[in-house]
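Of the protein chains in this complex, all but one are displayed in their positions.
Right, subunit A next:
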Amino acid sequence: MPADPTPHGSSPAGDPAAGATRAPAPGPDADADAPARAWARGDAPARLAQTALADLPWQVGVPKPDPVVVVDGVTRTFGGLTAVSVDHLEIQRGGITGLIGPNGAGKTTLFNLLTGFDQPNTGTWSFDGRPLGKLAPHQVARLGVVRTFQLTKALSRLTVLQNMLLGAKDQSGESFFKALLPTTWRGQEKANTEKALDLLRRFKLDAKKDDFAGTLSGGQRKLLEMARALMSDPKVVMLDEPMAGVNPALTQSLLGHVKDLREEGMSVIFVEHDMDVVRDISDWVVVMAAGRVIAEGPPESISQNKDVVDAYLGAHHDAPLTSEEEDRVLAESRAAIIAERAPAGTPSERTGL
């Protein structure tokens, strides 16, 4: 039950400290859990983001001290369905922001809007103070906002190393005429290859570098996609369900990599359904339901938030019900959902968190 209202010792396998010894102050327990990690070097960016966010009120649309992405009045409708309607949202620089919500809440649509894969009906959004409206996906990526996909997009018939090299930015060999003059890109290619091999070693994929990416397992593809995104030295990394379909051991390694991104000063926004993961690594959590941001705050605040619990479990979930009442409430909420999300939403969506 991901959205258990009482915080307790829920932790992914292999990391027994997480959650069990929850820090009293609101804030992520990530660093408290792993003081021995090599990257824990004093005044790391993690702490900066964490302390910067510590005193903020737990309100929707609260201004952040140093926002890297600002969203204003963005709406996106598909026919009669409002998939996304976000009034104001700021993402803190150098932090890990978790984006959660039930299925159909508009998380992926918001990702698509932010990265130029979809255009909103109204609204503006900016990255580093630079408006991103009307930019094509590749332009957004070149600015330093890279994303991964919910359904992993490994380029199957390219080798792992070629996949990695594609991620590198500003390659002169990618222009048609310079491609014909190897001397213009050979040096750059060599440097990129070294960087790619370093990253592959970090992600433990170096043994696979000459294999076709299509032969990798699902989890390895997730790793490859993340590593590939890092080739461009992004400023903001947007991960769409990075842990979906990944076994617990690999989840731990992926979590470590996501934390490493923060240590290197990148801002991470990620969509995830597993609340343990969200509690473990987020500095700040944004909850969406039916296209709106219904709550935001540090991870501790979220599971106690009534709106959030209602969004996941339905209202009155904690009141003892007679079977007649149960039927009535079910019928009501079905009707409400149908009214809210017609025609695309179906009642069955509610059950699948």
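What we mean here is this: contacts are C-beta pairs under 8 Å (C-beta built on N, C-alpha and C of every residue); 3 or more make two chains touch, one makes a residue touch a chain; residues count from 1.
Assume contacts and distances are computed from a predicted model.
**Q** Any idea which of "Pyruvate dehydrogenase E1 component subunit alpha", "Branched-chain amino acid ABC transporter permease", "Phenylalanine--tRNA ligase beta subunit" or "Thiamine biosynthesis ThiH" UniProt assigns to the chain that's been left out?
**A** "Branched-chain amino acid ABC transporter permease"
**Q** Determine which one of A:Thr115, A:Gln220, A:Ser267 or A:Ser303 touches the chain that has been left out.
**A** Answering carefully, the residue with contact to the hidden chain is A:Thr115.
**Q** Which one, A:His88, A:Lys169, A:His273 or A:Arg334, makes contact with the chain that was left out?
**A** Touching the chain that is not displayed is residue A:Lys169.
**Q** Given the full complex, what residues of subunit A touch the hidden partner chain?
**A** Per the touch rule, subunit A residues meeting the hidden chain are 115, 117, 136-139, 141-142, 146-149, 153-158, 162, 165-167, 169, 171, 173-176, 179-180, 182, 185, 189, 212, 214-215, 228-229, 232.
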